[in-house]
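Missing here: one protein chain of the complex. Every other protein chain is in place.
For reference, chains read A and B in written order, and residue numbers begin at 1 within each chain.
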Amino acid sequence: MILIIVRQLIILLLSFLGITSVFFILTQFLPGDPVAVNFGNIAKGSAEYQQAYLALGLDQSLLQQYFIYLSRIFSGDFGYSVVTSRPVIDEFMTFFPATFELALFASIIAIVFGVALGVLAAIKRNTWIDNLVMSASLVGYSMPIFWWGMLLIIFFSLDLNWTPVAGRISYVFDIEPRTGLMLVDTLLAYSKYEFIAFFDALKHLILPSIVLATVPLAAIARMTRSSMIEVLSADYILTARAKGVSDWKIIWVHGLRNAMISLVTIIGLQSSVLLTGAILTETIFAWPGVGKWMVEAIYRRDFPTIQGGVILIAFFVVLINAAVDVTYNIINPRLRRRK
Amino acid sequence: MIEVKIYKDTPIPGRFSQFWKKFRKHKGAVVGLVVLTLIILMAAFSPLLAPFDPTEQFSDYLRYPPAWSNDGITRHLLGTDDLGRDLLSRVVYGSRLSLGLSALVVVIATVIGVALGALAGLARGGMEYFILRVMDVILAIPSLLLAIVIVAIIGPGLPNAIYAVAIVLIPHFVRIVRASIKEEMAKDYVVAAKLDGASPLRLFTHSIFPNILPPLIVQITLAFSTALVDIAALGFLGMGAQPPNPEWGTILSQSRAFIQLAPWTVTIPGLAILITVLSINLFGDGLRDALDPKEHP
Partner (left out) sequence: MQSKITKLSTLCSLALCTALLLSSCAESEIEQKAYDNTLVYCSEGSPDSFDPHTVTIGTAFDASARQVYNRLVEFEPGTVEVKPSLAEKWTINKDGTEYTFFLRKNVSFHQNDIFQPSRFFNAEDVLFSFSRQQDTAHPFHRIGNRDFSYFNFQGLNRLIKEIIIVDPYQIKFRLSRPYSPFLSVMAMEFTSIMSAEYAQVLTEMDQKIAIIQKPIGTGPFRFIRYQADAYIRYKRHDEYWKGSETLENLVFAITPDPSLRFARMTAGECDVMSNPLPIQIKSLGNQLDVKVVTQSGLNIAYWAFNTRKPPLDNPLVRRALNHAVNRDAILRAVYFDLAERAKNPIPPDMWSYNKSVAEYEYNPQLARNLLFQAGLPDGFTLDIWAFPEQRSYNPNSIKTAELIQQDLKEIGVTARIITYEVGTFLQKVKLGEHQTALQGWIADNGDPDNFLSSLLSCEATIPGQNSAFWCNEEFDAIIKDAQTIANKRQRALLYQQAQVLFKEEAPWLTIAHTRQNLIINERVQNLVLPLTGGIFFSGVTLAKSEREE
């Protein structure tokens, strides 16, 4: 167990070193003054410029520069945004909760409905229900979500006027960002708006999270179905059934629990898919999260922001993958025994 | 002349006919193959099929709806866009770009991915570890983000978008090839060949490669659909093909401004992407079942 965690930590560290090295190398090839690239526009010759120059170790060898770079990154110093002049790490912290909230909500939708549909299809194998679920999930899996989002906006927001078009909350409500998670912040502002702001935030969350959940939901449904079918045809299930264990119990206790093992892996893989989807979803719904932040930074050629953002996002993905790996090792008895 | 056969002869079906027999049973896959073939034909013969040049502007026919709606005209079957360009022609020509580019991306990713995967699988030790870690790094960055970062650094435009998407796809190939090689290397026939003194290269090309072909083909179809969606997404974000190129994602991003006034300029190109990706995935599903029955009971 400890061995697994240590192994994961080493992999984590190596991946992190890899990502940062890639960026360090890229910075060398980037046109322009390295001070400007890292700190934004500082007038040449000023005292601040000199300070920045020394802080980057530009008077030292490349290797030393690399170590200075690493120590800066590890201490959480990602430089300053060229556009807003704010520290990149601060910017990340203001945008990340929005993405986290969206991704979390989307994951819940994807897992709950994905597993339910997958189980349903497995039980009703080869019936029209199975066919319907499988066809729908294939369509969902193939969906270009930027188009899907626009379709949903046309239909639900513009034609039916059921859901808001964009944003996280109606700006009529003045919600102070304390945690950055809108659902939590609206509850903290209960004294001002009671539950009204909370429901408004929820309403804003629905369409984007459905869009973001589409592809993972389809993938989870397909995966659940196939692993469920595998499990259900296993000997121990047949035995259990012969012993008269109820169908519900078989599905819940034996089937799903075993199918979970492969599910954890796919959920881990989906974290990267979710973040990719978040870039598009946030762009379509004007959702102020890291995805939109990155796209804007790229449009504005804000290199410190791009660099800091990508490193932090990648770090987050690696972290989730490591967590999934550890979980996988814990819940999978076969692997546990081997270790 | 009568041919006399003494023994009742059942020809042993070849690899391909074996595969075809299984594949045919998969109805969805056959549909996917048919649709995909049609789309490929459409791409190949777009100049013949498209009624107009994709960039020709009919300034008197701005934003005409498709022919089946009340205000539509049959001359422009799928309607026209905000510059009066025939949407059908744009979508037909767009298939060239979307399919062609994805194919190019997949070729690049396959060649590099297989080479690196083989290297990792055969080399072992430090080299293997290094390649795998690099691939892990690439995998850790969300694919689209990596692609747009690459485009951001080397500049927008088609060739750069192609490199970016290809780089994103490489790790999957490397992993599959390496894993298959590991699996095959442990098998007796490889050990036998090794004992015969076959060089690693010969071992790879003659003994291993034919056996890792099935998973590779499945991965290629997967990569193809990913490439298509990613290129469209880049186009949508304004970092892939640039207007007036009729690449589907680019058309979508351009017509986004008309989502309420000319919704068909949004729905039709999107539908084209969906149908193409769907047919590739259907085909890929069938392919996987037919090539590797044990994974999917």
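Keep this in mind: contacts are C-beta pairs under 8 Å (C-beta built on N, C-alpha and C of every residue); 3 or more make two chains touch, one makes a residue touch a chain.
On a predicted model such as this, the values are computed, not experimentally measured, just so you know.
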Per the touch definition above, residue among A:L58, A:L202, A:A240 or A:A323 touching the missing chain: A:L202
Contact with the hidden chain (one of A:R178, A:R257 or A:R301): A:R301
Interface with the unshown chain - residue positions in chain A: 40-43, 46, 48, 83-86, 91, 94-95, 112-113, 116, 119-120, 123-124, 153, 157-158, 161-162, 164-168, 170-174, 176-177, 192-196, 199-200, 202-203, 206, 246-248, 251, 284, 286, 288, 292-293, 296, 299-301
Contacts of chain B with the absent chain, listed as residue ranges: 55, 57, 59, 62, 82-84, 156, 238, 242-244, 256-261
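Going forward, only the chains that are shown with their structure count from here on.
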Chain A and chain B, separation of their C-alpha mean positions in angstrom: 25
Of all residues in chain B, those that touch chain A in their complex: 28, 133-134, 136-137, 139-146, 148-149, 151-153, 225, 229, 232-233, 236-239, 249, 252, 256, 259-260, 263, 266-267, 269-270, 273-274, 277-278, 280-282, 285, 296-297
Footprint of chain B on chain A - complex, ascending: 11, 14-15, 18-19, 22, 26, 30, 135, 138-139, 141-144, 146-148, 150-151, 153-154, 158, 226, 229-230, 233, 272-273, 275-276, 279-280, 283, 291, 294-295, 298-299, 301, 306, 310, 313-315, 317-318, 321
